[in-house]
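Note that one protein chain is taken out, while the other chains of the complex remain in position.
Naming follows writing order (A, B and C), and every chain is counted from residue 1.
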Amino acid sequence: MSAFSLSQALAWIKAAAQSIDANAAHLSELDAAIGDGDHGANMARGMAAVTKKIDSAPPADLAALFKSVGMTLLSSVGGASGPLYGGFFLELGKQSAGKTELDAAGLAAVLGAGLGDIRRRGKAEPGDKTMVDALIPAIDALAAASDLAQGTAKAAETARAAATATAPMLARKGRASYLGERSIGHQDPGANSVALLFAALAQACA
Amino acid sequence: MSAFSLSQALAWIKAAAQSIDANAAHLSELDAAIGDGDHGANMARGMAAVTKKIDSAPPADLAALFKSVGMTLLSSVGGASGPLYGGFFLELGKQSAGKTELDAAGLAAVLGAGLGDIRRRGKAEPGDKTMVDALIPAIDALAAASDLAQGTAKAAETARAAATATAPMLARKGRASYLGERSIGHQDPGANSVALLFAALAQACA
Amino acid sequence: MKKLINAPEDVVREALEGMQAAHADRLRICFDPFYVVRKDATAKGKVALVSGGGSGHEPMHGGFVGYGMLDAACPGHVFTSPTPDQMYEAGKAANGGAGVLQIVKNYTGDVMNFDMAADMLRDEGIAVESVLTDDDVAVEDSLYTAGRRGVGLTVLMEKLLGAAAEKGMDLAGLKALGDRIRASGRSMGMALTPCTVPHLGKPSFELAENEMEVGIGIHGEPGRHRVPIAKADEVAAMLMEPVLSDLPFKAGESIILFVNGMGGTPLIELYIVYRKAAEIAAKHGLTVSRSLVGSYITSLEMAGTSVTALRCDDTLLGLWDAPVNTPALRWGV
Partner (left out) sequence: MKKLINAPEDVVREALEGMQAAHADRLRICFDPFYVVRKDATAKGKVALVSGGGSGHEPMHGGFVGYGMLDAACPGHVFTSPTPDQMYEAGKAANGGAGVLQIVKNYTGDVMNFDMAADMLRDEGIAVESVLTDDDVAVEDSLYTAGRRGVGLTVLMEKLLGAAAEKGMDLAGLKALGDRIRASGRSMGMALTPCTVPHLGKPSFELAENEMEVGIGIHGEPGRHRVPIAKADEVAAMLMEPVLSDLPFKAGESIILFVNGMGGTPLIELYIVYRKAAEIAAKHGLTVSRSLVGSYITSLEMAGTSVTALRCDDTLLGLWDAPVNTPALRWGV
């Protein structure tokens, strides 16, 4: 596949909602180990609200879709991931304004702007053991690809590996940072939800 | 032995204190099953206070000893057993006023008066699953004897058997009564402390 | 045994020392024998309200000593009725010349000990009356038994009589009012977990992960029935229905509804229970005129709840609304 348009985007969000729902308990367990055990419930609640929203008011274009996803996540997720993912999708909406199709590089640029919003808001550096640690390499992998299907597949693979690789990190942001040394040895829940989002993206673009 | 005087009485109280202390956990466990789990602690605290009291102010005669025991139990035991045992010993004190020696029948009469106080205060009938169920047959056994040593030994044996025999009863007085049918199958804690008191009495009169 | 204590034998004294330190502005605590009394002497001519009972039910009773409620409280050992000498000394310390009203929960031990103390006070020429609470519908009542336990109604009784005493009601009036309150209130409780008496060191009964006890008292004793755990709404119904049908409360009546926590249950759950309890009351045609939600009469760290309904008229509502100023219950002042 060579272009990412509204139908892929809708497929992405729906696949992501299903995957988050199926993996909610696992995400919450990851969060229970080094946080407060709600990441799966937060994300599942948010993605369920998103599904309901776009089913009841189908968005006309990419920008409208992403804005709707962002606003819905903002008002339904809460916690740290609510504003971070909410802001991420709102930024995706802004960046795709007027666009109907994105190629691999274009999608990577839009996602990169979303990542920028997360980093501005959360001030996490690479290695701080957050979702940022999965987002950076995944988006880099997509940016380096020329084909959308291959690029998103590679990005999904990279995100998964990066999420796993957060285990040995010492958390310096979010709740896990309160644990200090005891955060070491557990994967970051947010990096894992990122991995699920990229797997859904690859699926939608396959 | 043919007579019960101050030295036997002192030996009785001391042996009782030791035995209650050694069996406190057991008495509390019996109480935990059908009451509130404090009978052993209550009695042990009371008998420890009694020991301390009569060591520091040795009573001159039977009446003074029993009054001191009664007053001390009253102000240190609490719960249902505090006023019951306290009143019992106060009555023993009144009944032995002016007496220096009691034979088996005399002791049985004094103890019977104490039992009368318990029954006036607590209004328990035989079969209500209380200390009364051990006191009545034990005192009867002593009253039927002519020899003090044999009589107290028989009374101790009877009290022990009577305490065990409270198990199938349905409690109608005290906390165990709140359990209704569920009180059946457990021995009454107060009947068991009575059995310990009579064993100590037999020991002191042996 | 997981408790924030030092040694079992020091629990009551040390908790009283903590209370004394935290509330030195308003309470005086006597340590030999144990009693808690208002710092300011009882006003001349005001009847002194004295209550007491085993410890482990905090804030009851010590936390209810203060303006508009108790004048003195006697804490016993954990779950053990205090002794007559405590009640006697507390009564003497609190007496303002207009006599002493004892508020006694109906337990064999409490009743006998308070009776003895009353006799001792009367021997000194102090007028004494006693009011009993025996509101627990989980216990079958009968002439031949110890009768019903005093539970949640005791909190309401202490508040209402405290207000009446503050307004100058005399001893006979308080006794009559107390008897009326006794006849107008009913309670029932349940436990999700048992509690551990410090000197026993282990739970007073065992409950599986899927079991709860219905019809428990406040002394860690097992309840009347052991049933599978149920939803909060079902629990509220299991408690409210027997409470409402016992008196019985009748459609059109007004009640004070009290949802109490047993010590280990957090407030968020009590509000969930209250929600349904209020709904059930409404379904029975009752008007919930006042409510109280919180852990006021507890059973150490037991998780569970009890509900109390008290039929009330304007007199009782006026007394309920009157100012109260104690460590645990305070309004209007």
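Note that in this section contacts are C-beta pairs under 8 Å (C-beta built on N, C-alpha and C of every residue); 3 or more make two chains touch, one makes a residue touch a chain.
Worth saying up front: this structure is predicted, and the values here are computed from it rather than measured.
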item: Which displayed chains the unshown chain touches; value: A, C
item: Option from A:N42, A:S68 or A:Q203 whose C-beta touches the chain left out; value: A:N42
item: Those residues of chain C which, in the complete complex, touch the missing chain; value: 2-7, 11, 14-19, 21-22, 55-56, 58-59, 63, 192-193, 209, 212, 229, 231-233, 235, 263-275, 278-279, 288, 291, 293, 295, 298, 300-301, 303-305, 325, 330-333
item: Positions on chain A contacted by the hidden chain, ascending; value: 28-29, 32, 34-38, 41-42, 45, 74-84, 121-122, 125, 172-175, 177-180, 182
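By our rule, only the chains that are shown with their structure count from here on.
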item: Approximate Å spacing (C-alpha centroids) for the pair chain B, chain C; value: 32
item: Chain centre separation (chain A, chain B; CA means) in Å; value: 75
item: Residues of chain A touching at least two other chains; value: none
